[in-house]
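Let me give you the structure first, and then I'll get to my questions.
The complex is shown incomplete by one protein chain, all other protein chains being positioned as in the whole.
This part shows subunit A:
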Amino acid sequence: MQREEKQLEASLDALLSQVADLKNSLGSFIYKLENEYDRLTWPSVLDSFALLSGQLNTLNKVLKHEKTPLFRNQVIIPLVLSPDRDEDLMRQTEGRVPVFSHEVVPDHLRTKPDPEVEEQEKQLTTDAARIGADAAQKQIQSLNKMCSNLLEKISKEERESESGGLRPNKQTFNPADTNALVAAVAFGKGLSNWRPAGSSGPSQPGQPGAGTVLAGASGLQQVQMAGAPNQQQPMLSGVQMAQAGQPGKMPSGIKTNIKSASMHPYQRKSAQQMRKWQAGWPWGLLSSLAPSQPSTTARLAPTGGLCEFVYVTALI
């Protein structure tokens, strides 16, 4: 008897401390919710939940422990009911229960559900008893069937929405389109080309566009004449020829301009001789002298201008 009482005491103490812990955590969580809701983060809420759930688990463990006596076997009988204020009780319940009167005792010492709930429960039990085993089995089967149908529908919906999200997998891009677009940005394939009609594709060798060749030619002169003592005049004449060649339709003359320049390598002629040639050479004569094959110098001509251009742009 002594031993049982001790055990009861010990388990009650354990229970009390667990419940107190739980109460403290609940209190602080409620406090947090009420006072810090504006800066409360979801992880911290989850932390609080985890703490509560842990404490509830411990409480359950204590209750289910084999050494814990069955509390339901303990009987509590109210010995005195008093309408007067009880300071002791007030302190123990932290101000929640001021009096131990007939009004509060039924609620606090209740061990059974409300009479109405009891009534409802009884009703349900009788209903269940009235149905035959066959009918019950049928109802169970139909319920199961409905549930499985519903589950199937839900999972089907899920699959469909997933495959809807993945549908682009098959049709989000078209490799042919990729190639077409890359070719368009790389060299304008499929885009409208505005090449001047007269020059008919400056890329064709032997028919260079007038502007292209002349710009290149002046660049070449600049590069090659760098060492010459008086380079201003040849430069000027080059520009003059350019202006003369542009407005008129004289493709052959323009061609000759460059090619004849290559026919007279500057290195072998003195600067004076060259000036004479560039200033006085008649157009007709030049065209008749045009060689059929472009010379090395002529081919390189645009490159000279280009070097400068790239250099200039790099400096910018």
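Heads up, the rule we're going with is that a residue touches a chain if its C-beta (ideal position, glycine included) is under 8 Å from a C-beta of that chain, and two chains touch if they have at least 3 such contacts; residues count from 1.
As a working rule, contacts and distances are computed from a predicted model.
This complex has a chain not shown, and the name its UniProt record holds, of "Elongator complex protein 4", "Mediator of RNA polymerase II transcription subunit 18", "Vacuolar protein-sorting-associated protein 36" or "Nucleolar protein 6", is "Mediator of RNA polymerase II transcription subunit 18". Contact with the chain that does not appear here is found for just one residue of A:31, A:49, A:71 or A:187, A:187.
Although one chain is not displayed, subunit A still touches it through residues 166, 168-169, 171-175, 177-196, 199, 202-203, 205-206, 208-209, 211-216, 223-224, 294, 298-307, 309-310, 313-314, 316.
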